[in-house]
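A single protein chain has been omitted; all remaining protein chains appear in their positions.
Take a look at chain A:
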Amino acid sequence: MDPAGPEPTGRIEVRGLTKHFGSFTAVDHLDLDVAPGRITGFLGPNGAGKTTTLRMLLGLVRPTAGTATIDGRRYADIPNPLTVVGSALEATNFHPGRTGRNHLRVQAAASGVSDKRVDELLELVGIPAAARKRAGGYSMGMRQRLGLAAAMLGDPHVLILDEPANGLDPEGIRWLRGFLRHLADEGRTLLISSHMLSEVEQTVDDVVIIANGRRVAQGTVEELRGEPTAFVRTSDPDRLTAALQQRGLRVAPKGSGLQVTTEDLAVVGDIAHASDVAIHELRSEQTHLEELFFNLTETEGDRNRLTGATSARAGGSPDLPPPTLPPPSGPPVDPSVIAAPPADAKETGR
């Protein structure tokens, strides 16, 4: 193996993916790109269609329309897929009467992986002893770890994880972050779904946000996050604006106060103090990404409104983020923006 490591593979391409359950549209003409060697967060409120999308990608649910491929192949067309794509799905359960270790050994047999690897993986996810007990008594955290071990069984270079942080305690989430980072550093491609932005925001490179089965935003975390801003309310906005601008900060009036483009509240406070202006309120604002996501989850119950809001089709839609949002500092989110890093020019499939 050359020192630079193998060329990253594992491009996931979803085009026009649609799933109807009866008259209900769970996934609606979804386009999605996951670049090789990167961690992509797949975000959306509950019921947005994340799990359904991942299940279609994995050949478990038959799409009504559209395609989903991994390195150009449908999952079902990959010979011995566990060695190429590992996945842990939300609802993946274990037979309560079978030990976790035996569950992995069944999967190992099905994909020609050695039993020795099973025990190595149980060590890796930290449940070597517990996995010898029947799965019926496992905690959610243990199930998640066992699920991760199952995903890693065939040493795949693509990992698809549905809500891997669900049911983990803060310590478990920290462990998971480190684990995922480690996997990504090895050049693997990761697609991680979550209904909580905060769970994955620190971990992922790219973000895809869906709501009501449609894509709402796609881009790198930096792009979507926009520049950090602070909100300040003061007795004398004009004077403070002038003082801040003099120090090279961007300032804009916002509601009853000012929005300052900085993440450093102390700077704002110091400037105000130096120019003798009283401050009534000073706080960091949500990032654009946070706000975007918050608005989606807040209006979750209001299906019609949301559907209307997203109807201009995803990506760069002027309707989203809602007009009240500060504009992101980056360019409008557009599918082409996230186009893969140069690593592109590799052969697909192997």
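By our rule, a contact is a pair of C-beta atoms (placed from the backbone, for glycine too) under 8 Å apart; a residue touches a chain by one contact, two chains touch by 3 or more; residues count from 1.
The criterion applied here is as follows: contacts and distances are computed from a predicted model.
Engineer: For the chain omitted from this view, which of "Dissimilatory sulfite reductase D (DsrD)", "Archaemetzincin", "Protein FixC" or "ABC-2 family transporter" is its UniProt protein name?
Structural biologist: Answer from the record: the omitted chain is "ABC-2 family transporter".
Engineer: Return the single residue from A:N93, A:S235 or A:S284 that touches the missing chain.
Structural biologist: A:N93
Engineer: Which candidate, A:T9, A:T40, A:T69 or A:N102, sits in contact with the chain we can't see?
Structural biologist: A:N102
Engineer: On chain A, what residues meet the omitted chain?
Structural biologist: Touching the chain left out of view, chain A contributes residues 52, 55, 58-62, 75-76, 78, 81-82, 87, 89, 91-99, 102-103, 105-107, 109-112, 150.
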